[in-house]
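All protein chains but one are shown at their positions in the complex.
Labels for the chains are A, B, C, D, E, F, G, H, I, J and K, by order of writing; each one numbers its residues from 1.
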């Protein structure tokens, strides 16, 4: 594992069901174009309200992946 | 949407079941007296422990709503 | 409740299922050696990704407990 | 000025023209229902983009006012 | 205590005597119009200087109270 | 709007005229290669000084855009 | 003093009288089981309110002590 | 540019017109007694309100300048 | 008050008695060489421990003063 | 230098030798695919421990580079 | 690796030679009483000055280790 370099990108996933589903959606989207996804960090959790209820959870996260050398 | 003004208030919701339920409880409470609730932001997640188990999740959140001009 | 003193320790719990389960795991572990656990505060939420999916949620939390005088 | 108490509320003002105009709009709105507005603090500056241009500046600010004793 | 909702407001109390007196003044003011005050958190401590001496301590605090359901 | 995923990038725009112009320059640059720009957040405002005057405002901002699914 | 190692722990002291007394209580409690206490840092100041008055100050602090080599 | 040392000072400039003018005023004041001003960083933006309008913008900034060796 | 410029310096005052006394000591020291001291902001509160008791409170504060134009 | 736009990306470099080497490794990696690298900022320093010794330093940094107009 | 729980402690290591040596000293000290040390995070870097030179680097770090279940 010596001297690997990782890149982190910042994504916002959303889901009308749960915080975990919003995270999973963002990671699935990232995985469609990036290989070697390794970890994520939740930066912010927010959402929209419609008719007095949560209509969407939005989770901002950083996703780290290993760069190919 | 030009030149709307929004106000944000700070609430703490609680639930013995989940983080999402604590958020929903706070928003339902706010909605009983405020119109035009628009979004929320999670500020802090904490809770109480009873007999070595989580007895309540407490989620502190800011709720934004549009002021009537 | 006057003049009690509390100590806070920092734990990282993990779970492949949910953020709440990671919190519960950390608290269960702390409860096996410490009495008087009183509250927790979530400090950080992160996790690992395997094959483009969340393999583990990791929740860093502080746990407060009352010191026996 | 001894022993006055102030309250702070959190507002988001918007304007399509400038950051200053967004601040002024929020304060004008607050002034229509609150007396004794005394100072403001900018908390966050953001905005929306339409067709590759800023369509609105949004400035989140705290506004402090003196409570009548 | 299950599922209570709390609101937090932000106040600035002042006193020429001490930090504690500034806190007490802000809470006394809040208590004249709000029931169920439950806790406070100090956010910022500052003050004014006149003739090279502290003329007033100003303490910014958040005050939490339970909403009646 | 359900389940959209957004990406955020970090840019620094500069202008010798104003903070707003520095923001606009960064967004115009981003718009030349990215579609669906949606919002921006100001992270930092700084600048250079030449001969005792502001020669350039530099505004660091995050720009969010919707990923095509 | 070369190459000493210190450990920091996190305590919450409380007192119905003052912030300083809450700090002193926490340190006295730590001193009953730990030697070589060296310094403290205040992390957070909060408290409970009963009948519209401060019933307890709670001060969260870190306490550093030298480890015996 | 090797091994230069810079000092940073903290100033608050004010202007009744705009944020940029408050920055310029602070830098002009610093330039009257300091040479080699090089850059500034905005730390905080606030202001006073008179009769429901912004009477002054106040911008807190750090100003960096090269020390003569 | 239009267009005044203020400078802020950072001091650490200490006292074996109280937090307020540490603040006063720092301000008294600043006042011996600087005119027009206007306000202070507490940045950090810490202290030393001797024989299991607080031997000194140390308060780090910023002190603002008006520059003569 | 007027009106240039810069982009910042976030990298994690690692090295078993030193913090500086971890920084250099990340920058060398970025330089293989990006032109006009201009500056870096260290965001976080951490590492792994194997057999009670540092096995790798990991330095998270932001790297800024000028966009070609 | 499923459902492991980790604890983090806070240490301050010092060295008259370098930042890396201060880190190594803290970890070596922790390793003498704790098994399963896994990672560290640098929280703060400071030091003492004697006769106008750095006499000691002090690095505050968090050290994480796996709890035995």
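Quick note on the criterion: contacts are C-beta pairs under 8 Å (C-beta built on N, C-alpha and C of every residue); 3 or more make two chains touch, one makes a residue touch a chain.
From a predicted model like this one, the values you see are computed outputs, not experimental measurements.
One chain of the complex is left out; on chain H, the residues touching it are 1-10, 62, 64, 67, 69. Although one chain is not displayed, its contacts with chain I can still be listed: residues 9-16, 25-26, 29-30, 56, 60. Listed here are the chain J residues that touch the chain not shown: 19-20, 23-24, 27-28, 30-31, 37-42, 63.
In this text, only the chains that are shown with their structure count from here on.
The chains that touch chain D as well as chain H are F.
If you average the CA atoms of chain F and of chain I, the two centres end up 38 Å from each other. Among the residues of chain B, those in touch with two or more other chains are 9-10, 19, 30.
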